[in-house]
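Here is the structure we will look at, set down as structure tokens.
In this view, the complex is presented without one of its protein chains, the others remaining in place.
Chain lettering (A and B) follows the sequence in which the chains are written, and residue indices restart at 1 in each chain.
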Amino acid sequence: MTAKPKFAMYWAASCGGCEIAVLNTNEKILDVDANFDVVFWPVAMDAKYKDVEAMEDGSILLTLFNGGMRNDENEHMAKLLRKKSKILVAFGSCASEGCIPGLANFSDSREIVQTAYNTITTDNPNGIYPMTSYNMPEGEIHIPTILPVLKTLDQVVDVDYYMPGCPPESNQIAAVIDLVIQVVQGKAELPPKGSVIGAGDSTVCDECKRTRNVKTIKSFERIWGIAADPTLCLLEQGIPCNGPATRSGCNARCPIAGAQCIGCYGPAAGVEDYGARLISSFASVLDANEPEEIDRILDGLVDPAGQFYRFNLAGSLLRAGVPAWKKEKA
Amino acid sequence: MTENMIENTSSNDDQEKIGVYVCHCGTNIAGVVDVVQVAEWAAKYLKHRGVVIAREYKFMCSSLGQELIEKDIKELGLNRVIVAACSPHMHEKTFRTACANAGLNPFMCEMVSIREQVSWVHTDKVAATAKAKAMISGGVERVRHNVPLEPIVVPINPATLIVGGGIAGIQSALEIADAGFHVYLVEREPSIGGHMAQFDKTFPTLDCSACILTPKMFSAGSHPNITLLTYSEVEKVDGYVGNFTVTVRKKARKLDEEVCTGCGICQEKCPRKVIDDVFEAGLGYRKAIYTPFPQAVPNRPVLDVANCTYYEKGTCKACEIFCAPKAIRFDQQDEILTLQVGNIVLATGYQLFDARRITNYGYGRLTNVFTSLEIERLTNAAGPTNGNVVLRDGKTAPKTVGIIHCVGSRDKNFNNYCSAICCMQSLKFAHLIHERTGATIYNFYIDIRAASKDYDEFYQRVLEEGTLFVRGKVAEITDVPRMESEKGKLIIQVEDTLVGKQRRIPVDMVVLSAGLEARSDSKEVAKTFGISCSFNGWFIEKHPKLDPIATMTEGIFIAGCAQGPKDIPASVAQGAAAAARVLGRIEQKQMALEPVRASVIEEKCSGCRICNGLCPFNAITFHEDRMVTEINPALCQGCGTCVAACPAGAITGTGFSNEQIMAQIDGLLMLNVEPEPVTA
Partner (left out) sequence: MTDSFEPTIIGFTCNWCSYRAADLAGTARIKYPPNVRLIRLMCSGRIDPTFVFKALANGADGVMITGCHPGECHYIEQNYKALRRFQLMRRTLQGFGVEPGRIRLVWASAAEGARFASEVTAFVEEVRALGPLHWGKNGTVPAIAAPATIQKEEVPA
């Protein structure tokens, strides 16, 4: 009897939502257990890094890696799991494109550390900050060092597949699990390396049921600011819905529920910079030709950088803001 | 996040076989850019990007230069070519044809401008050479993503639309009609003839303007191949070269043209007199129902609704009462016509500079200050004074006349350009007014522009007739006398620059040779036809030296003063040139269009409809049933706006694809090039 193929799931800089999404596949998780030997999954079982290091290279068939590369521990584990895995999947928005932790890239990472230990509600009268190395009587101890810029998984290692979403929809996760089981059983082929799996080929508009007309935007509104027509395209009503640029696969959950798409499924296929697509498309349909009038409409779009790069800043062309690139003063 | 979904047309460095050709252009490029070094650099440092050969040559556009390329394509199997030389607007066609001759798809050839954009504009040779390398690197990276394209072939409708029935438009219409093809001649005024119909004599021959014009007008009006649409305007133009759909509004003349015999009784009996400020330049009257001038073509009157008693009060109807064939139709409506044509010629002419704008010349305030057009009407034997040159009182002949050149022209405060015809026109007036009245004539000029055939001889003749020339820009015309001899006169205050003295010259009549301006609605007209016009409103030609009658829009041509101020022979020549070009197109029966087009990848389109409102050429349509957008390649003009706007990246553009441009950016920033070793 052949041994069950090995499975691993790891979280780097993440929120835990991806793990919950996997568990949210309900009984499907039993299929995982039935078909795979789960060798490393910090949230679900007790295993140490040295256990992974002891494994043979390429011996883990499938690793679902979620979370971004925030510190050197994340980077270390990414490289380790790449070595030990046959198929490495960038699971979820953090690993694929940086997601919310990636928003730290608008700031200087040192300032982030300072702020975290010095907020208005932080009780830190002696101004204690973490140090990455410290001499103890027993020897020198270390904690991971923060990287200046949060990176995506594929900016650190070679990635085989991407599963977008924050988190990926549980039904999509179930579908991918089924696919891999089929592949293991020789009944299906893996898609080409580098593909996006667990997602559609088009954009959220494809799955959205709202009516669409020729677009003109006369003003930008906040979702709580107007009584939106539930049957009409949100963008046409001035609510900046990122759906037109966001990959389909989530069944347009948010627009159907009455909220604008914020873009957690990442860019459509073949798009180099997600934010650029939104800037270009939103701006093209503004109902104004004079600079002042254009400005007036754009004033309604507070924080365009956040609106357009909420999930994929780290994976975009610019990747970070100027403060993150600032040279360390000598 | 990146993903291998972009079609990599240059997947393997080994597959690219790029030839780079650096032109010296004599010393035009080589004098600033070290072309030999650049070619050597390209061969060495771009080798890993697919460059298999890099050559430099004195004149790439020569037949020997082109042969270099053709030979390399055949012998080395080049599949992409970069020519670093002049602007693609000069020779892109040349090199693409050379490639085609050697069996390589012409769209696999790109030009990099290192002349207009490098050697001619930079002085630092080191920096210029470095920039030339960067530009070539950009071109090489771009051309790696070029794909073979086939031109789109469209049929040419043999009918032609000519807008504007002045001399240029008439000439154009006659040439095309005589060649056997149909012409629609649309004219806004009730009659064709344009400004030339208003003139008395034409310089330098002093031919009677009407005498030389009216035979052409009659030909145009009776030609079996010309459909004359006067008192009509073009409202909308759709389509593309060879296949234009033009919407024309034929304004209601308020009479049945078929039934009307042109007898003129209605005009005689009409009780309403209106100041004619179009044809008579405000000097004469016409009736509410009128033909603009006796030799009007078509010889059918027009009812001016705004000034008609019947429309104001419901009474009168004299014209209807006296019309024997019963041609009057008070409730006639404008007619909308749809024409299908293959080519369009715009010959919409000029308007006169409004001399009131120069307040110190007093036109409109001082009684006996006249414009050039008013003088044309005065001197015209069929004009309001029967050809007598008299002051505003209608009877007194002037004894001294001052003619001012360059009114509103060559003037930074108004129009900076020269209006081309005013000097000759002013000389003509000098001659005619002197002939009719014996008056002493002063001409106030900056320069005498008498450049064409027999023009300078005419100037000499006018000199010999005793005309007095003062070189100076007139500062002011005033009626405030400073001494007894100036009382009752118009005093021209001018610095006589040849003498170096200020002069005050009292005259009875002042003639302002007002400059030519583009029509006030030229920007709207340009927009309707999809062509460009300059800041001054003149339509922009394809090339100011080598192609003055074509525009950037295929199928639309320009002729006459609409393109810029010019005299009658030049207008006629341009009208004929436009006709010749159109006839050439009609002869070919079809035309190949540049295959720079956008298209939607249907699988990627989610029907968001963001692109739907972005196309001014109506090339984008939405299919409700499939919830996808489609682009019509024949209507698409290739601007690429929709390609850039699509949020899903579902629209691609040939010729300027995302891959090409992104690669060019990398190349210009020298990303894939190894830095050269620094020489100590």
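Please note the rule applied: a residue touches a chain if its C-beta (ideal position, glycine included) is under 8 Å from a C-beta of that chain, and two chains touch if they have at least 3 such contacts.
This structure is a prediction, so every number in the text was calculated from the model and none was measured.
When the whole complex is considered, the residue among B:Gly65, B:Gly530, B:Gly555 or B:Gly575 that touches the unshown chain is B:Gly530. Summary of contacts with the chain left out: across B:Ala30, B:Ile69, B:Ala98 or B:Val118, the touching residue is B:Val118.
Touching the missing chain, out of A:Val39, A:Ile146, A:Ile239 or A:Cys254, is residue A:Ile146. Touching the chain that is not shown, out of B:Ala128, B:Ile568 or B:Ala650: B:Ala128 (per the contact rule at the top).
The omitted chain makes contact with subunit B at the following residues, 87-89, 113, 115-118, 120-124, 127-128, 130-131, 134-135, 138, 523, 526-527, 530, 532-535, 540, 552-553, 596, 614, 616-617, 637-641, 643-645, 653, 655-656, 658, 661-662, 664-666, 668-671. On the side of subunit A, the interface with the absent chain consists of residues 72, 106, 109-110, 113-114, 126-129, 131-134, 136, 145-149, 272-273, 275-277, 279-280, 282-284, 286, 288-289, 291, 294-295, 298, 301, 303-306, 308, 316-323, 325-329, using the contact rule stated above.
In the analysis below, only the chains that are shown with their structure count from here on.
Averaged C-alpha coordinates put the centre of subunit A at 55 Å from the centre of subunit B. Taken in their complex, subunit B has these residues touching subunit A: 1-6, 603-614, 622, 627, 641, 644-650, 658, 662. For subunit A in complex with subunit B, the residues that touch the partner chain are 90, 96-97, 152, 154, 162, 164, 192-196, 201-206, 212-216, 235, 243-245, 248, 266-272, 277-278, 280-281, 284-285, 312, 315.
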